[in-house]
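Just dropping this structure here.
Shown here is a partial selection of chains from the complex, left in place.
Chain lettering (A, B and C) follows the sequence in which the chains are written, and residue indices restart at 1 in each chain.
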Amino acid sequence: MDVEKKVAATPLLDELEKGDWPSFVTEIKKAAKTSKMAQGLLEQVEASYVEKTGHWKHGGIVGVKGYGGGVVGRYTDDPDRFPDAREFHTMRVNQVPGFFYTSEKLRALADIWDKYGSGLYNMHGSTGDIILLGTTTENLQPCFDALGEIDFDLGGSGGALRTLSCCCGEARCEKSCIDAMDMMYDLTMYYQNEMHRPAWPYKFKIKISGCPNDCAAASARSDMALIGTWRDAIQVNQEEVRKYVADGMNMVQVCRKCPTEALGWDEKNQTLSIKTEDCVRCMHCINVMPKALRIGKERGITVQIGGKAPVVKGAMIGWILVPFMKAEAPYTEIKDLVSRITEFWAEHGKNRERLGELVERLSLATFLEGVGLKPLPQMVSAPRANPYIFWKEEEVVKNG
Amino acid sequence: MSFVEIKGQQIELDEDGFIVEPDLWSTDIAEYFAKEEEVEELTEQHWKIINYLKDYFKQFGIAPMVRKVCKDNNVSMQELYALFPTGPAKGACKIAGLPKPTGCV
Amino acid sequence: MARTDFGPPDYKTMLPPVIKRNYGKWLYHEVPQPGVLRHVSETGEELYSVRVASARLVSSEFIRDISDIAEKYCDGFLRFTTRNNVEFLVSDKAKLEPLLKELDEKDYLVGGVGLSISNIVHTQGWIHCKSAVTDASGLTKNIMDTMVDYFTGKKSVPSRCRIAVACCVNMCGACHCSDIAVVGIHRTIPRINHELASKICEIPNTIASCPTGAIRPNPKLKSVEINHEKCMMCGNCTVVCPAIKIMDPENDGVSIWVGGKVSNARSKPMFSRLAIPFIPNNPPFWPEVTDAVKHLVEVWASNARPGERMGEWIGRIGWERFFAIADLPFTDKHLDDFTHANTTFRSTTQFKY
């Protein structure tokens, strides 16, 4: 975009160009050199800093043809004062799984965005998308079309499957129990319709982490978290364990941190022992001795459901739904489960009711029955303490 | 906010082009919106859904969930997008003169 | 019609050859120096990843600059992390030092690996969100300016410390499970424009949006009423109904939460819990906030045992001790009063004075 206008003074924001940490103000100013919209943003944000209040209006519903989401509409609340921020929509562009890019791809993206938008990005949004920050209604469709040419599709918004995200998984991590990136890619491709055409009560998020370290923070912020895990023994290289000890590792302290006392150190024989049946795969020992310990060989995922932020019923951390299931391409079992869950939720969920809230409202037992799963003690930290047990008519003797 | 003249009447629209005074809605306005939302012509199928939306809103005070629109009108999502290329929320609801859906984005 | 439903670029086309060759074969990793990871494969090959800080909100110029660097040292391959850092993927060890040198010259901050304070997960704030009570980018910048030595490894921490900033209680991020979370909050009750509400408010949705059931219909005005006794100023109704406004520059501000975690490492995931109920919005520096975060990090760093996350430390010593050590007032605000409140009440005579 061409630019002429001179940006008004931004004394408060200017302060934030100082300091060691990379400055978002500097970034906006860089963009403002060639983008009016970025200039508009700068002015409006400066005003927010002065007045201690935001200046964006409620709502905004714009989009591209054929899709029901992927764009967040945004308008300034004072177009006279901030004419260049009048329309300032963001496009949610589906990131590459694992956030891997070639410089070529990034340059192509920047070229398009300089043409159709503000030249500002969030790399990345909290859900995982590339957020293209600020364009006009008019430019949405051409921008989308151009993005299509370099293979960038939009991600999700609204009552839809949201853009998936995952950790780097097997691409760059020795702990990954699954091919997280492939799984994300495969599911994303499979659920294109569910992502682009909102038809559900509310947002639905799926995130994938290669192991229980959960570097994608999946369990805290996805309705369905797929976490890599294993069910056999941790692989131990005693040689390497001894090296750690020789290098000063205090094995008593290491063992003490095992949450279930599964880990033992035989000082005499200089041997580490792991009671596999007691191991809860907390990753601790593997984390501290990456050279000596490896995840097991029989790998798959644990499925957690219900994770979310506080609105409305309070934040939730995902609950175990499936303790262990295999996770190999083409992920048929997983897709089947996702479909059964979203179908149940779409059928019974109220408007703006997240999956976790639905399960809480209807009861876990009802939900399990609905999606065809059996109750397991792994699903709970403890069974019920209250005596308010529900019995079905078919479970009891019929009375006259 | 902006104004458009539709059949001689000044109609106020919000930035997204939704009608500000839903009471002023008329079939003329629907026709106008339809053009904006890439609908060539409002067919019987379109009207069925528009009327359904209006009725539902009248009765429940909210826009129906998309799944319900499909079910109650026996259309698939694909068909719905074929009818309203800009989607049920931005397209169909706007044409039907419903308040702008404020659901999650 | 334009091309649709084709999904993101295929990740396989984005991987450096060394990763393709060793995909799923990585054996272990080390941290040879702050900000640098060395992953070694079964095949004996190795990969150096150099992590640099990013503002997350970046310009095309930045994108092009990191592309330049990646081309120079990494055959054009790079990635971002789940906390919005940039990682340069070096397959040729010889290029590591030159890369680090150039990064240093260009004022890129290398760090955020292992026992460090990595980038802050934050949200839109006044940059783009209509719900923003405060500015997430500004807070992040200020906090990380203060914390930068913990990022680069100049100062050390007992364990990872994940900081998050959210501009409102929607908490777009994982604030609710962060070691330290800064969250924008309101303290006054929303105001309703009844005239507007009668036109555009989806009343049943608005009523349902209230966590505490404070909203009831006002059929006379074709609008809604808010029960002042019940309203907890969460602002959720304002998301659903554009006729309800809650912004109040004089009274809005931020709260600070501590002790959350996501990982299943050692201990279970935990929620962040209220430490400081309110600090006024004080841009551009939010000095009270940065001081508070600094204080919390220091108190934790100087008291926790090696390997103990904030929440693990507090779990061991007890919240009563935490409030004493951190010298924070404990107020009625800290007492839970939402749905599961009574599960947070102490049901034992075990406590520290």
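Here is the rule we use: contacts are C-beta pairs under 8 Å (C-beta built on N, C-alpha and C of every residue); 3 or more make two chains touch, one makes a residue touch a chain.
Remember, predicted model here, so these are calculated numbers, not experimental data.
Look past the single copies shown: the full structure has A x2, B x2, C x2.
To be clear about the criterion, only the chains that are shown with their structure count from here on.
Taking each chain's centre as the average of its CA atoms, chain A and chain C sit 13 Å apart. Centroid to centroid, with C-alpha atoms defining each point, chain B and chain C lie 38 Å apart. Centre-to-centre separation of chain A and chain B, using mean CA positions: 33 Å. Shared interface positions of chain A, defined as residues touching 2 or more other chains, are 57-59, 65-67, 72, 193, 351-352. Shared contact sites, meaning residues of chain B that touch two or more other chains, fall at 62, 85, 100-103.
Within the complex formed with chain A, the residues of chain B that make contact are 14-16, 18, 38, 62, 65-67, 70, 77, 81, 85-90, 100-105. Against chain C, in their complex, chain A makes its touches with residues 12-13, 15-16, 18-28, 30-31, 38, 41, 44-45, 48-49, 51-59, 64-67, 72, 74, 88, 90, 94-107, 109-110, 113-114, 119-124, 126, 133-134, 141, 144-145, 148, 150-153, 165, 167-168, 170-174, 176, 179, 181-182, 185, 188-189, 192-193, 196, 212-217, 219-221, 227, 257, 259, 281-284, 287-288, 290-291, 294, 309-315, 317, 350-352.
Within the complex, the chain C residues that touch chain A are 1-11, 13-15, 19, 23-24, 26-30, 39, 47, 49, 53-64, 66-68, 70-71, 76-82, 84, 86, 89, 108-109, 121, 123, 125-133, 135, 137-138, 140-142, 144-145, 148, 169-177, 205, 208-211, 234, 236, 238-240, 242, 247, 249-250, 252, 262-267, 269, 271, 281, 283-285, 307, 338-340.
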